[in-house]
Every structure is written in structure tokens, then in C-alpha cells.
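Here the complex is missing a single protein chain, while all its other protein chains stay put.
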Amino acid sequence: MKTLHKLPLLDPESGDDFQHIFLEADEGAAADWSVQSYTLRGGLQEGVQVVEIHNGKLHFAVLPTRGMGIWKGECGEITLGWDSPVKDPVNPAFINLEERGGLGWLKGFNEWFVRCGINSMGAPGIDTVTDYSGNSMDVPLTLHGKIANIPARAVSLEVTDGAIVLRGEVDETMMFGPALRLNVEIRTDLGSDAMTITDTVTNLGQNPQEHEMLYHINYGETLLENGSRFVAPFKQVAPRDPRSAEGIKTFDRYGDPQAGFVEQAYLYDLAAKRGSRETAVMLRNAAGNQASVLRFSLKDFPCFTQWKNTAARADGYVTGLEPATNYPNPRRFEREKGRVITLKGGESRNTTLTIEALDTKKAISEVEKEIRQLQKTVKGIVDPEPLGKFSG
Amino acid sequence: MKTLHKLPLLDPESGDDFQHIFLEADEGAAADWSVQSYTLRGGLQEGVQVVEIHNGKLHFAVLPTRGMGIWKGECGEITLGWDSPVKDPVNPAFINLEERGGLGWLKGFNEWFVRCGINSMGAPGIDTVTDYSGNSMDVPLTLHGKIANIPARAVSLEVTDGAIVLRGEVDETMMFGPALRLNVEIRTDLGSDAMTITDTVTNLGQNPQEHEMLYHINYGETLLENGSRFVAPFKQVAPRDPRSAEGIKTFDRYGDPQAGFVEQAYLYDLAAKRGSRETAVMLRNAAGNQASVLRFSLKDFPCFTQWKNTAARADGYVTGLEPATNYPNPRRFEREKGRVITLKGGESRNTTLTIEALDTKKAISEVEKEIRQLQKTVKGIVDPEPLGKFSG
Partner (left out) sequence: MKTLHKLPLLDPESGDDFQHIFLEADEGAAADWSVQSYTLRGGLQEGVQVVEIHNGKLHFAVLPTRGMGIWKGECGEITLGWDSPVKDPVNPAFINLEERGGLGWLKGFNEWFVRCGINSMGAPGIDTVTDYSGNSMDVPLTLHGKIANIPARAVSLEVTDGAIVLRGEVDETMMFGPALRLNVEIRTDLGSDAMTITDTVTNLGQNPQEHEMLYHINYGETLLENGSRFVAPFKQVAPRDPRSAEGIKTFDRYGDPQAGFVEQAYLYDLAAKRGSRETAVMLRNAAGNQASVLRFSLKDFPCFTQWKNTAARADGYVTGLEPATNYPNPRRFEREKGRVITLKGGESRNTTLTIEALDTKKAISEVEKEIRQLQKTVKGIVDPEPLGKFSG
């Protein structure tokens, strides 16, 4: 590969402002790629940094200021993202995660791809931590943790004649507590319909620290519509709660926007290839000519949650596909189930996820076939009621 | 009317910084108007945007960064505003509303005109809201709500040969909760001693949402002094609490600054014109040659609170005139009294208030006459003790 560009956009050592760039393919290049970076202004988005990447086919906008989340994307006709009641990307300076009983995270929730974690994620709840004197103290953990509301301290871009790679570094650190660093690499091949997200989480400290991560990957229209399907190979799926149990018979199908619809969530034990434990899940539209596929290994993300929120468009008509280290229950519950990762002092954990956007019936039916093959290796139990094993 | 200027100062789509402008009347124009915008720097005011409007007579400074509040004004010799212990306008990024038992709002309180609301306002208190799963949860609501600490996402200016109009848009939104938008229009005719504030609050969501609004309009010296009077037509007025009852005999008169003075508040059921339900209230100085008048309809603002805080100058010698949708009690109390507005999905509510600054005895005595006329239509009960109907 030949490097065309390699430059920092944000460097904590340099003192330079976030770099506003516009780079594009030379005339006649195989892929008509471009990269543009800028800063949003006005209201709660004041100061939010954006890097827009177009690989010639797939187009998406990364938000360094929001923990390297991905605001929105598109691939041909396919919209990657959703319409939240929160209209602008929110600068974390304006977010109080402890607000509204620990639900302050919802004041900034509007991205296509949001990381939840990295020391805790999931529903808010009391948990026991250690204070500076080594004493236990009970503190409220807030919804989905902090990482989406921590600005990246470093961002750099590399463009080769084959791919665009954006890297970012986000510190969730404190004295006398977890000091975790997230290194993100988002890579997309020129002209492709896919991107690969490689995250490395490192415990900068010497003491062991807990780590949870969930990717909240959210789709509204056009992928979400009446008749859309969620396709996944699973050993077992169970509703999170009684409300979700009401919809268990149609857990993998979606309806029209419905005012007052209360969210439902389904917790999966997915099937995967032997050895690599690689798997794939897919959201496809009714016609079966648009889809988004997630590919990952259960070694990285053993737990999967499907979130259905087919409420009125104005209230956020959306479904979330959520590969994760564990289920999004309060951390105390997940710890009891043995699902919370502990990183030793200095230890790193590396994960990979690929997202594809498919726009032909043929490609979609091939993925369906692939998922069907995985399903054949296991029984595929659908539990009508919540299971204590999955949710509390 | 001929449009002289029409331009955005802040536009969430453009990516441009807040526009710093200086516009002024042509030489020989009837009114020597000007508009200037700039950004404050240093300390807690870092990044606070200001639009200073001078219509040739009346001069005031709007703060887009603080929910389109109005920092201070003047009209000839009349000071519109007060001296708070908080010296600079505070960027909401530095405010934690939950601080000090929900009184964090007081760390940014120094404007002449502050909106309280728009989903809740009034004293802090526990209230029940709905979480993302449709379950009830008790959460602490903080003093006077959020809107004064949300930056406007859009600001635009229009100058015609007759008036200056500033517009702003402020979003108090979240996922799984109230998504309310405030559209503000502040209009002042060239050469006049008045401005009109037209607010539109819209429920962007599909689910019904509660809405409370109070205008906290605050005056210190020169309008406030020993011998100043509050003049209002009322059916009934009652002290908010026992402390306020101590001052009921002189509720409409003001004294000198007094160290250690504890605030008093009086809750009004105002009288108004039949049909339009328009009314007027006035604060006038001792000599009766300076006054500020508020004109509004009880259809828009049925409840009125007079706040007396004639403490030492250094502690904030100030009185607040507060037209509102309801009384500034905890929202739970106001809901029980049936005073909290509910906006249906997509519904908007539009209100208008005019503020005048009078500097002649004649003009002031005419308003007094007008108020006396309104008073004649009703009995005018002064309750010596707090009434459960007004406060809890």
C-alpha cells in the first residue's frame, strides 16, 4: 500500500486546534474518496469535532468529541443512523450523566454508533467501588457509562491507495479509580461497503480494573420499516423483561412507528463458527434489498442485545443491534453472573467488528444463507419469558 | 417596512462560529440604533455569546448562550437589571444544576430577564417521571429548570426601518423524555421604550409532555430603592410562606438594602381586562419618575409572583416580577393544583409579553390609573397568611 496522507488532526502535545482539512482523490483515481473535518457550532453542539469519511461508496461522520462515536452514515440509498429527538451532537461539557436518576446519557443520544462503557455500561444502578482510602463505598453508576461523553485526546488520519484509517485515543481515567484508555481504529477500504472498527482498551494502572463495552448501533428508516427483519444465528434468545415478553412471538420482525410504543429488548446467546467463534447478524428491510450486517467474534463480544423501539418517528423510531462484552444490566448483576471482564494492571484487550451495508437482494440472501448455516449447528431456543441468566 | 438587514448570527447547519457584527443606523436616520454581537472571555463567562441591541432609546444585551435570557438593559437613566454576587454571565458548561441540593441554578443567576422552565420550574423537589422502559421513577427536579442553562442552537437578526428583531431557538430535548423546543422573538421598535418577547414552546415529540414557564424579571437600583412601589391589579394576593407573611402589610412597598434580609414572595391572582385578559403590572421608584411595566395576558401567564429580596447590595438587592404559567412551587404541587400545562404531541404554545421603561411622571401616573381601573373591577383581597391554594 502506498501512503497518500498521514497526519494528526488532534494532538495533545502540539497545542494546535483540531485540524480542519479537506482531502480528496486525485482525478481519475479508482475510488472517488474524500475526507473532511470540521467543528460544529451553536447550542449544545458548540465545539463538537467531526471527521467525515467518504470511501467512494460508504460515507460516515465520526465524532472525536463524543468518544469516537459515529454520528451517521450512508451507503447509496441506505441510511446508517436514525432520527433522535436530540437533534444535534452534544458536547459532553453540557452533559450531566447523573441527571434524572442517572439517565443524563439520554440527553446526548443520537448517533448511529455509540460506545457504552468502558468501566461500566448498562442500566443505572448502585455498585460498590473503592475510595481513596481503600474503603468500599456504594455509588450510583449511570446509564451506559462515560465513554461516549469523553472527547478524544488524539486523532490521526491515514489514507493509502487502498484504505482510509482514522485513529483516536480516549482516556477514561481518574486518580484512585479506573484508568482505562481506549484506542480506536476505524478502517474502510476505498470503494467498499464496509468499515472495520478495532478497539483496544488498556488498563493504564497497576491495579486490576473492571471493563464493560457495548456497541449501541442504531438504525431508523430506511432500514427500519414495517416488515424489516433481524436475522441472527442463536442458541437462545429471551426477552429482557415482561414488556419485552409481550412481543416475543415477533421478536425478529419490526412494525410501523407506533405512538406510545414502549421499548423491548431481547438478549441473545448467539451461535458462531467453531474455533474463530465468528458470527454475523443482520438487519434487513422489508423488500430484502437493503441491509446492514455486523460481523464479529464471540471471543470479543460474547453477549448480544437487540433493542426495539418502534415508537413514533418524533420520539425516535429505532432499533439497536448491540454486540457487547456482557448484557446491559446493572454492573453488579453482570458481575454476579461472571460476565464482567477484569483487566490486570497494564493489560490490553483488543476487539474487531465489521459493519457492512448491502444493497442487493443477492448479497443479502447470501448473508441469510450464511446465518442459516450457523443456525443449523445449534437448536435455537426462543424463551417466552425473561430468564434470570440473562437479566435481573 | 423595509428590511435593512437580515442575517443569521448562529446557524447549526453552517458550521460557522457565532457571528461578531456591528451594525448601525445610517447618518441622519430617525433613530440612532445599533446592534453588536460578541463573545465573552475569561473565567466562567468563557464562550458566552452576547447580542447588544440599541433601538436609539432602549438598550439591552441578550445572551444566546443562556437560553436567550437578557443580561441587562438601560433606557435613559433607568437601569434594567441588578447587581448579583455572580459577576459574570456563566457558560452553562460550568453549571451543575444538581449541586447544593438542586440549587446549582443560583451559580449562574445574574440576569435582568431569565426564563425558568420549560419542562419544570420552581422550587426543587422530587417528582415522578417515566424512564426508558415506561416505568415510573422518582427524580429530583432542580430549581427553576434547565432552559436558562441551554445555549441557543440558532440565532438570527432582522433590522427593518421600523424595528429590530432577534430570534433564537433553544432545544430542551432528550430521548425517552421531554423534547421541547423554545423559539424566542425579541422585538423592539426603533426609538421606543419597549420590547416585546414572543415565545413559542413546541413539543417535538408525539407523547404529551408537561410544560412550565416563569419569567424571572429582576430589578435592583435604580428602580428599586426605599419607597419603590409594586403596582398591580389583583383579585387576591397571599404570602408564600410564614416569612413572607411577616411583610404582608407592606407587600407592595420596598425598603432600603438590609443585611441579612431573608427573601419574601407574594403570589397573585391578577385582575385583567375581560376577553383579552390583558393586564399590566409596574415597578416604580420612590419619586414616581422611573418605572418598568410588564404587559401580558393572563391567558398566557395566569399566575404572578412578586419576589422581594431587599438584602444588602453585596448580597443582591433585587426584586423579581414573575409572570408565569403557574406558581414557582415544586412541580408535583402545581400538578395537584391543576396548573401544569400539558402539550400534546406536536403542539405549540405561543405567548407574548411587553416590557416598557417609563421615565416621566405623566406616563407612570397614566399606567397607575390604568391599573386602578382594572382593580376597580374586582375586590382585591390581601391574605395575611399563606394559602394552600397558592403554595404548599
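Every chain is named by a letter (A and B) in the order it is written, and numbering of its residues begins at 1.
Going forward, a contact is a pair of C-beta atoms (placed from the backbone, for glycine too) under 8 Å apart; a residue touches a chain by one contact, two chains touch by 3 or more.
What you see is a predicted model, and the numbers here were worked out from it, not measured in a lab.
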Q.
For the chain left out of this view, which of A:Val139, A:Ala259 or A:Ala287 touches it?
A. A:Val139
Q. Out of B:Gly42, B:Gly275 or B:Pro384, which is the one that touches the chain we can't see?
A. B:Gly42
Q.
Under the stated touch rule, tell me which residues of subunit B contact the chain that is not displayed.
A. 38-46, 84-88, 91, 93-94, 96, 98-101, 103, 106-107, 109-110, 241, 243, 259-260, 262-263, 311-316
Q) For subunit A, which residues touch the unseen chain? A) 10-12, 14-18, 47, 92-93, 96-98, 129, 131-134, 137-139, 150-155, 169-171, 173-177, 179, 204-207, 345-346
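Please note the rule applied: only the chains that are shown with their structure count from here on.
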Q | Separation of subunit A from subunit B, taking each centre as the mean of its C-alpha atoms, in whole Å | A | 42
